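All protein chains but one are shown at their positions in the complex.
Chain lettering (A, B and C) follows the sequence in which the chains are written, and residue indices restart at 1 in each chain.
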Amino acid sequence: MISAVTPELILHITAIGLIAIGLAGVVLSSHLFRMVLALVIAEAGANLMLVLAGYRWDAVAPILTSRAEPAAMVDPVPQALVLTAIVIGVGIQALAVSILIRIRQRYATLDRKEAAERMDAEIAATLGAPRDISQEAPLGERPLPPLPADQINMRGDSP
Amino acid sequence: MMLTLLDELLLFSGATLLVALFIGRGLAAGWMVTILYGGQLLALLKMAVLGYEGGTIASSLTLEVMGQALSWRFDALSWFFALITIGSALLSSWFSCGAWERSYIRQGGNIWLFHTAMALNVFTMLILLASGDLLSLFIGWELVSWAGFLLMALAGGVAARAAMRYITYAMAGGMAIFGGLALIYTASGSLQLEAVTTAVEQMSGAKLWLLVILFGGGFGVKMGLMPFHLWQAPAYAETPGPGSAFLGAISSRMGLFAILLVLVKLFGIVKIESLKVPFTLIDARDLLAWIAVFTIILPTFTAMKQNDARHLLAWHGIGQGGYMLLGVVVADAMGGAGGLLHVFNHATYQAALFMAVTAVIYRTGTSDLNKLGGLVVRMPLSFVVLLIGIIGLAGLPPMNGFVSKWLVYRSLLNQGMPLLFLAAVIGTLGTILSVYKLIHNIFLGQLRVEHEHVSEAPWSMMIPMLILSAIIFITGLMPGIPLEWIASVLQTVGLPVPDYTLGGVESSSGSLDMIWVIGVLFAGFGVGALVFYSAGRSKRVHQLDNYAGGHFLSADVRYQYSDNFYAGLMHLIGGWYRGSFLWLERGITSLVEFLSLGMQGLYRRANAEFYLLTTALFVIAWVVI
Amino acid sequence: MGSLTGLLFAGGLGFMLLAVASGLDFGAPPMLIGTEIQAHAPQQTGAANIVTSVVLGYRAIDTLGELSILFASAVSAGLVLGRRHTTAGTQTKGGFILQSGGSLLFPLMMTIGFYIIFHGHLTPGGGFQGGVILAAAFFLPLLARPGARLHHKSLSLIEGFAGASFILIGLFAMLEGKAFLQPMLIQDTLGQLVSAGTLPLLYLAVGLKVGAELASLLSRLIQTEAPQ
Partner (left out) sequence: MSTNLVLIIALPLLGAFLLPVLMRSSMAIALWSGPAILIYGCWIIADLWLSGFAQPLSVAIGGFAPPLGINLYVDSLALLFAFAVQLLGLVFWPFTLDQESARRQSLMLLLVAASTGLALSGDLFNLYVFYELAAVATFGLASASGSGAAYVATLRYLILSGIGSVLTLFGIALIYSQTGTLNLAHLAQLAPEQLHNSLGLTAFLAILIGIGVKAELFPVNTWVPEIYATASTRLSAFLAGLLSKLALLIILRLLLLIFHQPEAAQVILILGILGVISGELAAWRAREMKRMLAFSSIGQLGMIFIAMALPDGKGMLAVLALSLHHLIIKSGLFMLAEDWGGALERLRGSAKASPLGAVLFVLFSLSLVGMPPLPGFWAKFVLITELAAQVEPLYLLGLAVFLLATVVEASYLFRVAATLYGSPAQDTLSEEIPKTKGLSLLTASLFGAGVIAVALLIAPVGDGLQAIAAQALDVDLYITTVSPAVSGGSQ
């Protein structure tokens, strides 16, 4: 059905393109604030997609006026939904930014890898356990222990 | 509601558990529990009709959960195993009362936990033996596994680690059974025992193989079948003495019980025989038989290398399990009877042996075979018990082990399986050699200076040991007594029944009459004694009033060579069973560890958004394209 | 390497989604409930703005949820930032033009904000849009005079009571034997300022709540300027 660049294609490209850009941004950025910004972009894409769902050719905004009844009105529901979605997005962004401020204060960095490193180190320190990834076996021994040779006496050699 | 005899037994057993649980800290708790075991034995004997005539006694307790009906009942098979269970519990518990109990507490042991764990084991085993459908079988199975874990782990330290290892094996086995259960449920829509037969009828070869492997492997773990045998010896050996005796006598036989019930009774040997191993000439039954034979040989020779008496015995326990399975798998009248009789016989002598060793530990504080010797002059009765036990274990006349092993050999020959026979004989040879090491290093040779003042084991320990010895001898003399029960068992599981007499069996290919054999044997002994006492005169001297290699002996000279026993033999054969499947266990452990490390890396080095993106891409691509 | 993969994957996902979305019949939505709502909204809610009917009538609980989300994020930001106030008093004030412009715009923006809120059921706009303008009105003087502070106590009072009154209006309907959040007092005066029953009241609550919420969020952020 796509023979030429039609308006709907452009709109869909825009919406999905925003989502893809946002996703790529979140994946690729090494800075936490940029990740939040990329998230904002992706959200904008999703919102656009939502509001496109209600669009009708040649229709007016869904507001009744004293004038004569118009031919058609666009779907009011997606508009209400997108209003909600936008506000939700704003709330989350505000929270994200306030957390960012705190991270910056604590760790003096907003680099994604560095922050993750610092977090791991802090978790390990507070819990008093080595990091999971360390090569030592848990609990200092192999969990399914072939007992030491002298205890199991498998070989039976004299001690 | 009318209580059936089975209800009474289970209530009695539950009551024992409660008594141990709530007043187990009291002074006479051990005696009380022992008396209650006696009560259980009486309750069991009230059901003796099962053992002699067959039939079933159901419990009035039934449950229906999630559409599954659960029921419990006893038949000849259950009764026979229950007899051994309760009998060994009674004697082990008796053995633990009094002197041993006090020394255990002195060493910081928790006697309350010990009695509770024993009572729990007996209770759960009875529940397992009473299972009336596959679901209750599985429930009983898991209960027994965890109860065993408790008993094995309670000593802490090495024992706890051995128990950890055990529970990992047991869980793996349990899950295999669980999977098998699910397959049967799918095929027949029910978990009643009859469902197995119908399910087996419908199943294709591959599924049937899977089922046999799942059940065989699952039950085999508990039996300590190769290659799942590694857990058993350390776990049993490190359990506190009477616990070892009890576990060694019966615990791993629960696996045989389940195999008899599921694979022999419900599957049917014929069905198993029809499963061919691809690309070879053998079938599933041969495979089982060969596994049994290897279970005889390798653990037996491993036992020979042990320097700890308890470990030595525990390794033998694994090997003897192989004879039982071998007999059952051969599945003719003699083999079936031999396998089952060996269950009974093994329980008696294994318990006696563990008790004797525990008595030695009680007096000397060690079970290290290199630190003992010459105790025969200090603990003569224990020596006799141990001697009777090892004669039984080695399968020599006049003790009961001879009868069961003879039956198994006879059936192997009758069925034309000379290779298996040969292998079994090699196993027996290993047994004889290693039990000689046991008795030699403990009782014979030089008495050590530090054991100069050791005295005989106290009567509280001696009486159960003597009772067991008597049983070993009497059932060796008159195997017809247990054979009568076994005949009903064989009938129950659908195997042929041999013609038995009080003294043994009669068959066209060869009969055995132990009364006659023992008569001849004793006549021979009599002649020997006559020659000994009439010909030479012996004189009793102190052990240092002697010489060796031309030198007089002094207390600091060791003239008993217990170190590096069988050096030549070990040199000859040591190479090819070293490690004995330890590599398999280590390999699996390392694999899990490696994977686990990778998974943790996955979570810790996570670029979560990238995962999300990738997943979204692939799943959507998968459905769209 | 990793970044290239990420880029390619994101692009691939985009094309895939595009391919899926191109199957949609753009510009002619099915509007199953949309048409119904258009037909019944004037009678059921009395609001000329059908979007308002949806926001405050048909999907009022969504709106309540969204208010709660704003509230939750304000409270969370309070938890995160509220531990230690780094006063921003050291910052320089804005110039004269900025300051007086801020003071001048404040009443105008308040007026516009409330106008938009009160006409939410008639014209485009409503509580959210108006609330944002209200918040901006409070925010302007803060930008001009960084040392100044909003009165957090009164803001949180407004926050609490505006949100509560939304729910209480809904509960009031239940007292009357109707459903939770059911529009009430609908007069037959479609298109006039006093119409649509309780909807303008709800919008007022929404507007105040959004305004207070955003204002407090912004002021918190501005007051917790990160140190060097």
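Everything that follows uses one rule, which is that a residue touches a chain if its C-beta (ideal position, glycine included) is under 8 Å from a C-beta of that chain, and two chains touch if they have at least 3 such contacts.
The model shown is predicted, which means the values in this text are computed figures rather than measured ones.
Looking at the complex as a whole, the chain kept out of the display touches A, B, C. Shown as candidates are B:99, B:413 or B:620; the residue that touches the absent chain is B:620. Residue in contact with the omitted chain (choice from C:9, C:58 or C:139): C:58. Remark: the omitted chain is touched by one listed residue; of C:7, C:167 or C:222 this is C:167.
Looking at subunit C, the residues touching the absent chain are 16-17, 20-21, 23-24, 28-37, 39-40, 44, 57-62, 64-66, 68-69, 71-73, 75-76, 78-80, 82-83, 153, 156-157, 159-161, 163-164, 167-168, 170-171, 173-174, 178-183.
Of the residues in subunit B, those that touch the hidden partner chain are 63-67, 135, 138-139, 142-143, 146, 153, 156-157, 160-161, 163-164, 167-168, 171-172, 175-176, 178-179, 181-183, 185-186, 592-593, 595-600, 602-604, 606, 608-609, 611-612, 614-616, 619-620, 622-624.
Seen from subunit A, the chain kept out of the figure touches residues 19, 22-23, 26, 32, 35-36, 39, 42-43, 45-47, 49-50, 52-54, 72, 75, 77-78, 81, 84-85, 88, 91-92, 95-96, 99-100, 102-103, 106-107, 115-116, 118-119, 122-123, 126-130, 132, 134, 137-140, 143-144.
In this section, only the chains that are shown with their structure count from here on.
Across all inter-chain contacts, the pair with the most C-beta pairs is A-C. Chain centres here are Cα averages; for subunit A and subunit B they lie 58 Å apart.
One simple way to say how far apart two chains are is to compare their mean CA positions; for subunit B and subunit C this gives 75 Å. Looking at subunit C, residues 6, 9-10, 13, 17 sit in touch with two or more other chains.
Each of residues 23, 27 in subunit A touches at least two other chains.
Note for the complex: subunit C touches subunit B at residues 2, 5-6, 9-10, 12-13, 16-17, 19-20. In the complex of the two chains, the subunit B residues touching subunit A come out as 158, 161-162, 164-165, 168, 230, 233-234, 302, 304-308, 311, 370, 563-564, 578-580, 582, 585-586, 588-589, 592-593, 597, 600-601, 603-605, 607, 609-610, 613. Interface residues of subunit C, counted against subunit A in their complex, comprise 3, 6-7, 9-11, 13-14, 17-18, 21-22, 24, 26-29, 31, 33-34, 37-38, 41-42, 48-51, 53-55, 58-59, 62-63, 65-66, 69-70, 72-74, 76-77, 80-81, 122-124, 128, 190-191, 210, 214, 217, 220-221, 224, 226-227.
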